Structures are given as C-alpha cells and as structure tokens.
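The next block holds one structure in the form of structure tokens; read it before the comments.
The other protein chains are all here in position, but one chain of the complex has been omitted.
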Amino acid sequence: MRAPHTALLSVEHLTMRFGGVIAIDDLSFTAARGEITALIGPNGAGKTTVFNCVTGFYKPSAGRLALTPSGAAAPEDLLALTQSGRRFSETASGEIYLLERMADFEIAQRGRVARTFQNIRLFAGMTALENLIVAQHNALMAASGPGLWGLFGLPSHRARQKAAIETAKYWLEQIDLIGRADDPAGALPYGAQRRLEIARAMCARPALLCLDEPAAGLNPRESAELAALLRAIRDEHAASILLIEHDMSVVMEISDHIVVLDYGEKIADGAPSAIRKDPKVIKAYLGVDDEDEVDLAASGTRA
Amino acid sequence: MEIFLQQLINGVTLGSIYGLIAIGYTMVFGIIGMVNFAHGDIFMLSTFIALILFLALTQILGVSSVALSFVLAMVAAMALTSLWSYMLERLAYRRLRKSFRLAPLISAIGASIFLSNLVYVLQGPRNRPAPSLFDAVIKVTHGGGYDVTLSAKQILIVLVTALLLAAFWVVVQKTPLGRAQRACAQDMRMAALLGIDVDRTISFTFVIGGALAAVAGVLYILYYGVVNSGDGFIPGVKAFTAAVLGGIGSLPGAVVGGLLIGLIETFWAAYISSDYKDVAAFSILAATLVFMPSGLFGRPDVEKV
Partner (left out) sequence: MSKRCEPPATFAPAPEASPLRDRLRSALIGAAKAAGVALGLAFPLLAYRTETDFSNALVLQERWAAVAAIALAAFVVRLICLLIPGRTKAASSPRRRRAEFAAIVARSRRLISAAGLASLIAFPLVVLVLLGPARSLKWIDSYGIQILIYMTLGWGLNIVVGLAGLLDLGYVAFYAVGAYSYALLSTNFGWSFWASLPIAGLLAALWGVALGFPVLRLRGDYLAIVTLAFGEIIRIVLTNWTDLTNGEAGVSSIPRVSFFGLPFIAGPEGFAAHFGLAYSPIYRVIFLFYLALALALLTNFVTLRLRRMPLGRAWEALREDEIACRSLGINTVAVKLAAFALGALVGGLAGAVFAARQGFVSPSSFTFIESATILAIVVLGGAGSQLGVALAALFIIGGSELLRELDWLQHIVGEGFDPTQYRMLIIGFALIVIMNWKPRGLIANRTPSVFLAEPRLAAPALAEEGRV
C-alpha cells in the first residue's frame, strides 16, 4: 500500500529568464510523495531548466519551490517561512525547504534531492564502487569527524565505511554491475553508465530523485529494465521520482502523473490516460517534432 | 593639476601598449577558451626581434634613415613574431584542444617559461639598452614649478596604436577570415559544420595576436628604452588583467581595459606608492575575477549543467 499522495514538491509560479529570453514562464505543478511525476514536452520546452532550478544549479528569477520531505506543510507554516527570509524550517508537520533560496549542495544534503544528468556525469576515472561511495560523502564525513578520525583508523569510521560499501554493493547488485565494481566508471558501456548514475543518486538516500532523460540512448530491453528499476525505487525505497523523458513508452508505462511543457509554459497536467488524449498536447507534439509524435501515437495504441 | 595631467598622458601611452597585448589574450580566449599564458613572452620576444632588426638595419646594412629603419624593423618584427605565435599554437596547444581542461594552460605556462629562458640563453641575462629615438619633447603647459610634457614618442605610440587598432578592426569586421574568426568565437562546432576551416581560423587568431603584440613590443622598447628576457611576465599579466577587466572575449573591452590599467598604474604610482604599483594590477586582476568575472563588456558565463 502506497503512502497517501501528499505534495512532496510544490512548484509555484516558477519563472526563469536568461537575459531577455524567458525559458520558463509562471509554471506551477506539484510532485506527489511516493509517485513518479514525469515532465515532458518538445525539445527546448524548458524541462532541464526546471530541473536545474529544483536542484539549485540555477537561481529562479521568480517563484517558490517548496519541498516537504516528511509531510505536507501546513499553509500557515509555509507562509511564515516564506516571509521570514530563512531557507528552511522545522515545523510540527515536518521540515519545509524553500529550494529557490538554497545552494545546490544544500538542496542535495539537507533536502535530500538527488539527480542525474542528461549527458552523464560520472566520476569517469574512479571505479563504479568509488562513485557510489562518494555519493555517501556526507554520511561518511559525519562518522569521521571533520574527516580526520579515519587518519588514525578509529573504529567509528571503519564501521561506517563498511556500511557504505555494503550500501554500494546492494545498489551494484540492483543495477546488475556487481561484477564490474572495480572498473573505472568511464570504461563501462553507455547503458551501464546510465544505471550507475541512478544508483549513485540513490546512494545519497534521496527523498526526491530527479532523472534527466534516463532512457536516452537505451535499447528497448534496457528501457524495460529501467522502468522496472524506477518502479522498484518508488515502491521499495520511499523515493519519489521527478522524471524528464522523451521515450513515451517509458513515460506512459511508469508515470503516475504527467506535466507537459511547451515553450516554458504548462499546457497540460494529469494522469497518463488523460494526457494521451489531450488535444493541446497532441498539437504541441505534432507541430514540433515528427519523431515524438510517432512515439506518442505508438504508445497510445499500445496501451 | 599639472601632475594629474602629466600622469594622464603617461597613463594613456602605457595603456595603449597594454591594450595591444590584451587583444591577443582576449581573441585567443574568445575562440578556444584558453588563457594563452605565453602571450606576454611572445611580446617580450618581439621587442628583441625588433631591436636586433633595427640594429642590423642601421649598423650592418647601413640604412641611414632612422624612420625608415624603424618602420622596416617594426613590419619585419610583426611578421616574425606572428610566425612565433603561429608555431606556438601548432606545437604547444593544437593537440590539447580535446585534452582535460587545464592541459592547455599548463602547456602555456611551459611555453612561457621556455620562451623567456630561450631569449635569456640566446641573448644573455643583462638589460639591453635600445638606441633612443624620437627624443623631441613638447611642453604642454607649465604650472606650480612643474612642466607638463608630451614627448614625440608618446604621440607616436598613441598614433600607431590607434592606426593599428583601426586596421585590425577592419580585418576582423570586413574580411572573410575575420568573419570566420568571429563565427568560431561564437560557436566553433557550428562554424565547422558550415565549412569554416577551424584550424586555419585559430592559426589566424594567433597570427593577428602575435602581430599586435609585436607592435606593442616595438612601442614598449621605444618608450622604456630597455628590455630584458624576463620582461614578458609582468606586462603580460597586466595586459591579461586589462583583457579580464574589459571582459574577456570582448575586443573593445581589451582596448578600454588596457587604457584603464595604464591609467590606474600610473596614477597609483604617482599618488599612492610606486613600490606597490604591481600590487595594484594584481589586485585588480584578482578582484575582477572574483567579483566581476564577465568584466565591463563581457558576456556573463552561464554554467552548463
């Protein structure tokens, strides 16, 4: 039984301008706890920009991004935090984070938002295992004091290090790369690198996992495995997922909720079945990109 | 007031020289995104080339006209320095365009050390005094027991700089090579797809940068009358500061930055401390990079995620 669908991330009136160009215009949507929310739209619609705002790599020009990892925030608490000028607060209903005020690493560290990148960003020269251990940096640092106790081989550090390796092994098994744990990440095949990047994000124990085109460049079998992996992440690891994806078969199959962007504006928002029939969505896709239109139609008939 | 006016004249003169060197930094940065650390040493090299050529013309070939020797030496120094700059790119940088991000800079540091020590080995460690030319001095005003002067050298330096900048502007704006250069600076991949020979364009950038550095070298030795194999470093850093201050990648920015650095340096030396005049340049460099990395005229650098 899944958790009740309260909002985990509420994006309100998000606007992002680069110079004179408006990349995102007054966008609002919510990503619910325990769900997979997909963000779709033609190329250049501003999807990755939304991701970069959520994860703090860009500072939004305007708007509020409220993250509530442990429960929906009471509106008065949210209002109080917004007016206080602080970045986050602990309230009776759980902590609230205002992502637009936080630095990127803080969002990942405190808000427990992890992400992957459209063009894979692994630590190419380090091994698969090391990649997964770097992801547990903050937990490990907490155990090793300011990083110095381990110098003298103190037991608290060694125990934590062992636990970190166990976590990494678990995820390597999940993504079927346990046999290549000691290979440099850059030497892995493309599909394996995509999976490793997801596993690395999961090693940070996120409440919200943001995936930027995880199925790009995968073959149909790999895409199916990816869908299964993402479902397992949602159901077994209490992580909600925000997903950008072009592969409509994956999107339609696993999403609980879809938000459609076009030219930085939201044109539709709803369950996959509703999105599939939405005339505005069909028009946006037909008008812009033949390939995506075919995908949409194909997945429509398949479902 | 008289001192102020005099410093203004001196600052503009010095600034012209910095501006000419700064263009080399800013163009190379604009097109391949690297700090050509050896550019200051290319500049130093050119002063030696020009000095030797001038001496060869007057002493060995017996050319009696100083002005003719000067012009010939400058033109030949421009050509030969361009060759050095071109070969620098071919041998030290070209293979590194796809290497890791700091590789070109490290190679450039190596090239800088190599060039300055090459001149040191070939020409010896001592300061080289240049024959003094164009010594006429015009008295502009007089006040408070202080003559404000404008020397023929200063006029010449500012005139040559202005003339060459104009010529350079025409080359970059109007010729096909200049257009290719600007296209590559905008988007190298796209330019390559449109059939622009990127390698040739980058070489062209280094050639132009070298030629302008040679002009700066000639004017520098004319102005200071002495040069040393270690003289590439400090003017190089100052010119780079000028490029950064103007907004690296921006050509007008380099010229304006050069003038500003020249003025700041002379005023700092006159009113604050001449011992610490280099500190002024270095501090401006650090402060600009930290607080205003896109400079006065540069485009803001959006981090690609």
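We call the chains A and B, going by the order they appear; numbering starts again at 1 in every chain.
Convention: a residue touches a chain if its C-beta (ideal position, glycine included) is under 8 Å from a C-beta of that chain, and two chains touch if they have at least 3 such contacts.
As the structure is a prediction and not an experimental result, all values here were calculated from the model.
**Student:** Considering all chains of the complex, which shown ones does the missing chain contact?
**Tutor:** Hidden chain contacts in the full assembly come out as A, B.
**Student:** For the full complex, which residue in B:10, B:26 or B:112 touches the chain that was left out?
**Tutor:** Looking across B:10, B:26 or B:112, the contact with the absent chain belongs to B:112.
**Student:** Sort through B:23, B:74, B:96 or B:269 and give me the one touching the missing partner chain.
**Tutor:** Here the residue in touch with the unshown chain is B:96.
**Student:** Touching the left-out chain: which of A:96, A:122 or A:275?
**Tutor:** For the chain that is not drawn, the touching residue is A:122.
**Student:** Spell out the interface residues on chain A facing the chain that's missing from view.
**Tutor:** Where chain A meets the chain not shown: residues 55, 57, 104-110, 114-115, 117, 121-127, 129-130, 133-135, 137-138, 140-141, 144, 147, 150-151, 157, 161, 165, 169, 178, 181-184, 186-187, 200-201, 204.
**Student:** Going by the touch rule given at the top, which residues of chain B touch the chain that is not shown?
**Tutor:** On the chain B side, contact with the omitted chain comes from 34-35, 45, 48-49, 51-53, 55-56, 59-60, 80, 83-84, 87, 91-92, 95-96, 99-107, 109-126, 128-131, 233, 237, 240, 244, 273, 275-276, 278-279, 282-283, 285-286, 289-290, 293, 301, 303, 305.
By definition in this document, only the chains that are shown with their structure count from here on.
**Student:** Centroid from C-alpha atoms only, then distance chain A to chain B, rounded to Å. What do you get?
**Tutor:** Roughly 48 Å separates the two chain centres.
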